[in-house]
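One protein chain is absent from this view; the other protein chains keep their places.
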Amino acid sequence: MKKVLDHGYISYINHWGSDESIIIGARMSTGKGFIGWGTTENPGDEKLLKYLWKNRHTSPFEQCGVSFEVQAPLMVFREWHRHRTQSYNEFSARYAQMPNLHYIPLLSRIKKQSETNKQATGNEELPQEVIVEFLNRLEKEQQMIYNNYQWALDQGIAKEVARINTPVSRYSRMVVSANLLNWLRFLGLRLAPNAQWEIRQYAEAIKLEMEKYFPRTLELFKEQPI
Amino acid sequence: MKKVLDHGYISYINHWGSDESIIIGARMSTGKGFIGWGTTENPGDEKLLKYLWKNRHTSPFEQCGVSFEVQAPLMVFREWHRHRTQSYNEFSARYAQMPNLHYIPLLSRIKKQSETNKQATGNEELPQEVIVEFLNRLEKEQQMIYNNYQWALDQGIAKEVARINTPVSRYSRMVVSANLLNWLRFLGLRLAPNAQWEIRQYAEAIKLEMEKYFPRTLELFKEQPI
Amino acid sequence: MKKVLDHGYISYINHWGSDESIIIGARMSTGKGFIGWGTTENPGDEKLLKYLWKNRHTSPFEQCGVSFEVQAPLMVFREWHRHRTQSYNEFSARYAQMPNLHYIPLLSRIKKQSETNKQATGNEELPQEVIVEFLNRLEKEQQMIYNNYQWALDQGIAKEVARINTPVSRYSRMVVSANLLNWLRFLGLRLAPNAQWEIRQYAEAIKLEMEKYFPRTLELFKEQPI
Partner (left out) sequence: MKKVLDHGYISYINHWGSDESIIIGARMSTGKGFIGWGTTENPGDEKLLKYLWKNRHTSPFEQCGVSFEVQAPLMVFREWHRHRTQSYNEFSARYAQMPNLHYIPLLSRIKKQSETNKQATGNEELPQEVIVEFLNRLEKEQQMIYNNYQWALDQGIAKEVARINTPVSRYSRMVVSANLLNWLRFLGLRLAPNAQWEIRQYAEAIKLEMEKYFPRTLELFKEQPI
């Protein structure tokens, strides 16, 4: 398990295939299988893997994949679930009470709106008292909403209604499964400098996990993101 | 435009194809085209449409579709976006300030948790003062969060950070496009009695719109939901 | 490896997850994990698995899957590749010479067109000499085309052009990977009595393999196909 943000994590469940599976998939076209990665002098399948990646022959990268358990704020899941080729099973606030677990950003995350990028945080600093005041308000709101949520549940109000004001800073949990190609597309978008910082932390954690299971492919991805 | 909930709506953008397109798609298999819907005595293509639907020959129902603009609370979009074969473009709180528009349920919506269905609202009534108190708390929370959001934006805090506590009762907007088969699957799940009441209101509004453009298919859907 | 038809096969490559993964996926909604399959008297998660399958809560069945290598006639691949949620890597006749391997049906497969089902073989027998003559013609055609193909390659004609008359009875090969839900949908369509007999043989072989890795789910599938 790898911690992400203040209360989130990425936890590896399982994976299937390996860098070799990609070669086996690609070699189907000629009827040959995996030969060997080769050496620096005599590169063998290392060269084929590079060729596939460089020329965007993407289909063999669907022959392997990984599943994770993820805990993240709803605001991160809102972006994540736009990736339509992943398989999700998420905690349901209709079925069960959500835990009192919310995301509070670090002081260093609170900066001015970028002047050049309409969707991004810039580098310009804010007065310390504004930052502290902002974080205090966030925390107060989160606790007020959670207390009212608890009160509503205690009154017997249906869970699916009691949760109507859940803030997108609240943590939820899911299992998520995707093939390697889809994970690489996810990383391509969510590691990019214009991705929101919070989901980028999850993408970084996933990249580290993926390097364990598909080290050669991740090396190529880092050289040339998709 | 059709109003849904207190501040939401469904607004028709365009559609492509018609009930006839389904017949033309299906008749590709034999090389014949649309013959005519026929009469009650001599049913013609009416009979083929029924046969396709009844026997789940679903692919011809992908040859037509509809696009809508939708305004709905985030809690509804959270469920909606799990439909992975629809195309979405949603308002982004990273780019622009969200309007002060929130969902407050009707008094009659506030009931006890169902005792038999773990995910549903039951029919058992709550004391009037609990209902009123709950709605007051919801509204107070929404306004407190929005005021703090406005304050944070006024301080210059980046929009993507200022919105961290957005409640899932806040309204957002999107355009959404899907083929007829996918809309029917959406309706099948979201009109079902175990769907959450709020998304069911959107599904009802979409069903009414679809009846205008695909009346024969919707008739069959109502007789036998997918 | 499991033989199918005269020269085809299904060969298991790998799988991920298990019947337990489905429970873990489904329990995400309530935050609980796998409890135990239970006994006949005290059914435990066996009961949940049944509930999920019976009520078509399909998403947890995407949390596991299988990859196979398959050798089959092109006519089978033509039907197979309409399943759009599987991942394929097939032999390419643009890259390499296809082997001289063709499908010849068994004598018992050659029957009259069904009188009631426009797309199916019926049960009515044909004269023995017609059957034998038909099979002789098939074989003669296959060898004539292959000899001309070999001749064209020997003349130096490009492989992608030399193969232009390849009959759909010729065997090709692929690796194919899909999650369990998609395999079950494949089986639902391709084990059905109205599926073409040839692809049904592959579906039967796949079902047998799947029973090894997801025995409880396959049991439910056999009781109630999707």
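When the chains are written out, they are named A, B and C in that same order, and each has its own residue count from 1.
Methods note: a residue touches a chain if its C-beta (ideal position, glycine included) is under 8 Å from a C-beta of that chain, and two chains touch if they have at least 3 such contacts.
None of these values were measured; they are calculated from a predicted model.
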Sole contact to the chain not displayed, among C:13, C:101, C:120 or C:226: C:120
Which residue of C:7, C:50 or C:159 touches the chain not shown here: C:159
Residues of subunit B (touch criterion as defined above) contacting the omitted chain: 13-17, 21, 24-26, 28-31, 59-60, 62-63, 65, 67, 69, 87-92, 95-96, 99, 173-175, 177, 179
Interface with the undisplayed chain - residues on subunit C: 74-75, 78, 81-82, 84-85, 88, 92, 94-95, 103, 105, 109-114, 118-122, 124, 126, 130, 134, 137-138, 141-142, 144-145, 148, 151-152, 155-161, 163-169, 196
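The rule we apply is simple: only the chains that are shown with their structure count from here on.
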Cα-superposition angle relating the copies subunit C and subunit A, to nearest 5°: 180
Subunit A and subunit B: spacing of chain centres that average the CA atoms, whole Å: 27
Subunit A and subunit C, separation of their C-alpha mean positions in angstrom: 34
Centre-to-centre distance between subunit C and subunit B (centres being mean Cα positions), rounded to whole Å: 36
Subunit A, residues touching no fewer than two other chains: 88, 92, 95
